[in-house]
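Here is the structure we will look at.
Yeah, one chain of the complex is gone here, protein chain that is, but the others are all in their spots.
Then we have subunit A:
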Amino acid sequence: MDLLSDQGLRLDGRRPDELRNIRCKMGVFNQADGSAYLEQGNTKVLATVYGPHQPRGQARNRAPHDEAFVNCQYSMAVFSTGERKNRPRGDRKSQEMSIHLRQALVSAIRTELYPRSQLDIFVEVLQADGGNYCACVNAATLALVDAGVGMREYAVACSASLANGEIPLVDISHLEESTGGPNLTVASLPISGQVALMEMSQRFHSDHLPKVLERALEGCKDIHRILDDTVRKHVEETGRASGWGQVDRAGIVL
């Protein structure tokens, strides 16, 4: 199966530089300090943030004295895939994902603001259709913003692939992942352009790396714009509803 047809369309009808449809919502739960729900195409993710709070359990001993201890947990709902999963969390794959999530988020959170405290981030994949990691990072960022945790900037992730050995594709769906072809996942801080995490499956020649990376970072910037819009709209709505203060249309406190 060709990832890109002669007419320049991908298997699902997107062009190479088009993201999947992103829909998101902040503050979906009341109990957690921050929460967000994010859909990237058919990949649907729920993220919740607890804290910063006093370190509990094992973290009490491990928490550093000068910054916050960030605890991430990635899990996939048993109904998230075509065949029902046996273990929602704790398997190797999930553990790896948790570590990668933490790496990307820690680089964005201003942990030094919260010494001797703990921050819990739980991400649950409700439906998996490729790019799970990206969706999780993006949802977690929204949840952190919702929780009011201090951040340097948004942590945004996006994936990219290479079709026909030359044309980079952005935001890879499950079908494209499983058809073969390399998969480059990048988590970045899009304003400063820093890369927080980069992971690649399958080999391709280093000659192609610059353009694939470029495409992924481009995707990060596009996603950043969407997330930022959501945040502004959310703040505007909640602000208006709760009468915290007057906010103008652009979302700036007067």
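By our rule, contacts are C-beta pairs under 8 Å (C-beta built on N, C-alpha and C of every residue); 3 or more make two chains touch, one makes a residue touch a chain; residues count from 1.
Methods note: contacts and distances are computed from a predicted model.
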- Name the absent chain as its UniProt record does, using one of the following: "Ribonuclease H2 subunit B-like", "Probable cytosolic iron-sulfur protein assembly protein 1", "Protein NOXP20" or "Protein DIS3 homolog". "Protein DIS3 homolog"
- Message: Looking at the full complex, which residue from A:12, A:96, A:112 or A:237 touches the chain that isn't shown here?
- Response: A:12
- Touching the hidden chain in the full complex, which residues of subunit A are there? Just list them. 5-7, 9, 12-14, 20-21, 41-42, 82-83, 129, 164-165, 173, 175, 180-182, 202-208
